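In what follows, a structure is listed as C-alpha cells, so that the remarks can point back to it.
Missing here is one protein chain; the remaining ones are kept as they sit in the complex.
Up next is chain A:
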Amino acid sequence: MAVICTGEGRVLTVNVTGEVDHHHARTIMTEMEQAVGAALPRQLILDLSGVTFMDSSGIAVLLRAYRRASEIGAAVRVTGVPEQAWKVLKTAGLERLMTFESETGGKNPRPGRDTYETKTGK
C-alpha cells in the first residue's frame, strides 16, 4: 500500500495503490489528511487506479476525505476506480457525494453513475 500526493496550483492529486482494507485504512487516512492540510486545495483528486483490492474500509476512507475537503470548500473527484472497488463504493451510494470516473476515464464512463458533481464544490 502506498499514498503519493502531488499538487499543481490548487489541485491536489492523491494516488492510492495496493489494498485498501482495515489494516491499511488508518495510514491512508492520515497521509491523505496531512497532504490536504498542507495544500489546502480547491480540488482534491483521488486516483484509485493502483488499488488492487478494496473493502468497506475504503468507504470510510473516502468519506473521511470528503469531510475534510468539505471543511475547506474543496471539490472531490475520484478517478481510475477499478471495477471491484466500484462495486463496494456504490453499495454505500457515494456517487451522491462525489464525482467518480472509471479506470478508462471519460472514454468509457459508466452511464448515469459518474456524472454527479460534489455538493461541496465552489
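Some notes on this structure:
As a convention for this text, a residue touches a chain if its C-beta (ideal position, glycine included) is under 8 Å from a C-beta of that chain, and two chains touch if they have at least 3 such contacts; residues count from 1.
Methods note: contacts and distances are computed from a predicted model.
Missing from the rendering is one chain, named in UniProt as "Anti-sigma F factor" (options: "PTS system galactitol-specific IIA component", "ATP-binding cassette domain-containing protein", "Carbon-phosphorus lyase complex subunit PhnJ" or "Anti-sigma F factor"). Residues of chain A that touch the chain left out of the display are 19, 21-23, 25-26, 29, 53-57, 59-61, 63-64, 83-84, 87-88, 91-92.
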